[in-house]
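Only a part of the assembly is drawn; its chains keep their places, and the rest are absent.
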Amino acid sequence: MKDELFRLIDILGILAFSIAGAFAAMQKRLDIFGILIIAFITAMGGGTLRDLLIGDLPVSWLRSPVYSIFIVAGAFLAMVFHNVIGNFQKTLLVFDSLGLGFFTVAGIQKGIAFGFHPGICIALGTLTGCFGGVIRDISLNNIPLIFQKEIYATACIVGGFIYFLMDGLHLHRVPADIICIAVIFVIRMLAVRYKLSLPSIYKK
Amino acid sequence: MKDELFRLIDILGILAFSIAGAFAAMQKRLDIFGILIIAFITAMGGGTLRDLLIGDLPVSWLRSPVYSIFIVAGAFLAMVFHNVIGNFQKTLLVFDSLGLGFFTVAGIQKGIAFGFHPGICIALGTLTGCFGGVIRDISLNNIPLIFQKEIYATACIVGGFIYFLMDGLHLHRVPADIICIAVIFVIRMLAVRYKLSLPSIYKK
């Protein structure tokens, strides 16, 4: 059952990020293949880098075409609805934040399964959650969101600490996962909504 | 004999891409080392990413200096002839399209050798063909060609389908390889020549 939960979280993350990737690509008015490629990069970038660094090869999406099917499905959903939904920026943000939550948890759990130090697991989760968006932004010639003022990685790191806190409290895994995903989602959304940022280290 | 054919296709791809990379670098007036580095990135980028994702490590160019020698040879050829050839853009295009054909076939064949699903093999071939050009363009601060209107990846994917179609028809491998390479080359050249593009999904 544990493995099924991990797979479900992984696939929800893939769907959310492929939709977010497709919206970002449509903002730049790419053609259909461009949109599919950006959706793929966004959805698989984080997990691919994680599996490369761990050495869990071949990477998951080479072993089974299921992942690609979900990405194509997510991208087509985004394409179908892009004329209906007025506010690209907001839609992108919601799916981006959802994907961030799902993937951070997926990354932390994979780190635990490989026996890494909790601090390293949080780093792996953050990287799994953030890297897809980073290479999407670099590919689209945008300045990566993560390097800008928005508290992007911070959400993942706080979520990661809460994950291990709940682990220490022997909370069951399903509620722990859901709480962690929700915390990351909410921090990210609030940070953008209220333009929260880390305290500046620069003199005016 | 099969392995020798694979090696030949691989090396022809390396030569074509190192020449294309060197021309792109000279357009930006890089110095000699810059040109060599861009030639190397263009020629080895796709195969390196493929081998990383598969887990076929160490990557080929670490195991033998032969690859590097061909890349240096290609880059020097390009440097010697750059004052003779007037039209950089056209020359770059021809070698880029040739390399695309060679490397897509090499990637598909490696995928088959590792027992992946045909759809995954086509993706691996496309990635092998396209990724070198993508990181070349990112390194030179150009918008990657693949994300623009030109049908770049499409050529690889169509070529890949034809490859498996011929495989299903039990065609001998040598003609199958040549036809597949030729199809990719011709689609890419025609797409640029006649400014072909995928149908737009955007309202005017």
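As written, the chain order gives the labels A and B, with residue 1 at the start of each chain.
Quick note on the criterion: contacts are C-beta pairs under 8 Å (C-beta built on N, C-alpha and C of every residue); 3 or more make two chains touch, one makes a residue touch a chain.
Only a predicted model underlies this, so the values are computations on that prediction, with no experimental measurement involved.
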{"item": "Copy number across the full structure, from 2 displayed chains", "value": "3"}
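Assume only the chains that are shown with their structure count from here on.
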{"item": "Rounded Å distance, chain A centre to chain B centre (Cα mean)", "value": "30"}
{"item": "Of all residues in chain B, those that touch chain A in their complex", "value": "52-55, 57, 114, 116-117, 119-120, 123-124, 134, 138, 143-144, 146-149, 151, 153-154, 197-203"}
{"item": "Residue ranges of chain A in contact with chain B within the complex", "value": "26, 29-35, 37-38, 48, 52, 55, 57-59, 61-65, 68, 79, 82-83, 138-141"}
